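Quick one: the structure is below, questions incoming.
Note that this complex is displayed minus one protein chain, with the remaining chains in position.
Up next is chain A:
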Amino acid sequence: MSNLYKLFYLLAFTGFLTACHPEHYQPIDSDANIAATINIKDMTVSFIDIDSREKITDWAVHKPYTGGIIFPDRDTFLLYGSQLETADLYSLSTGEIIGQWEVGEGIVNGLLLENKKEIAFVNENDNYIHFVDLKGKESSKMTTEKDPFTVTQSADGSKMYVLSFNHEVLSVIDLQQMQRLDGFKIHSFAAGALLLDDQNELWVGGHGEGIDIERNIHIYDATTGELKKKIAVPTMPVDFAVMDDSVYIVSHGSNTLYKVAKEGEVLDSKIIGANPFTIKALDNELLVAGYDSSDVHFINPDDLRANKSVKVGSGPFQIVLREKK
């Protein structure tokens, strides 16, 4: 047999082995504090070391994930997407897939409850919130209004607020009794919500309806649903983060980060990235991901200047944090 044939068979055999082996990604150091971005456009997950502010690696998962949750064990990384039948579990320390949960298509959001024992999956297809334990077993489910998208919960873990994307009604779920409470009417095309427990206020953003784009955040009384005020943060405010006495808001329509006092006064604003959809608060810095610019910015909360920008995969849509215990 000629050498060329030997080489061919060797290559074919190698291909066969790799094809049968589960995908293996670069492991993430268990001690590192990380920010993971779920990138929609190129279907990757990027990992950034928060302390060194450097990117660690990209996982080319090649699945249309839209969000993720890191479990309290700091190792299990759950990824979900509305077009996927399963939610997939990866081990960060080994870089391998370790499990799959049959959750069905339509999962648009996932939230780890404050009890750290359950995850709420928002399903826009069947319009239910599915409560699943950390083994993947569904414990209960709650019906919502049509097209649920954003969920947020109270700090004591007693209540959950569900915003419907195309429906002007906000659903409230009592997590202790596991029952649906009376909701209240809100503005249309709401997206992004922040519950300020100490003020009993629910801050809600949005994209706006049709050609009318949303310029304000609406502040509702978390109990009565009364619209207390609107704050102009043009345009299209969609995500919130709280640090000290300020609320930080990203408005993706104008690529702007706003700093707003909890009392409602707009303190500062800066153009950050391109088309930012998501913001997260670290200990003393903010993280903003630019969907079009495909980067993550480390922002000084005082003057809103970017201390550092890190390039990530294309189309970062959500940031998931794993910080020190």
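Here are a few things to note about the model shown:
Definition applied: contacts are C-beta pairs under 8 Å (C-beta built on N, C-alpha and C of every residue); 3 or more make two chains touch, one makes a residue touch a chain; residues count from 1.
In the analysis below, contacts and distances are computed from a predicted model.
Its record in UniProt calls the unshown chain "histidine kinase", which is the match among "Putative FtsW-like protein", "Amino acid ABC transporter", "Integral membrane protein" or "histidine kinase". Within the full complex, the residue among A:A32, A:L134, A:V169 or A:I213 touching the omitted chain is A:I213. Among the residues A:M236, A:I249, A:L304 or A:V320, only A:M236 touches the chain that is left out of the figure. Among the residues A:H130, A:K159, A:H218 or A:H252, only A:H252 touches the chain that is left out of the figure. Counting the whole complex, the residues of chain A in touch with the unshown chain are 40-41, 66, 149, 165-166, 189, 191, 207-208, 210-211, 213, 235-236, 252-255, 271, 273-275, 277, 290-295, 315, 317.
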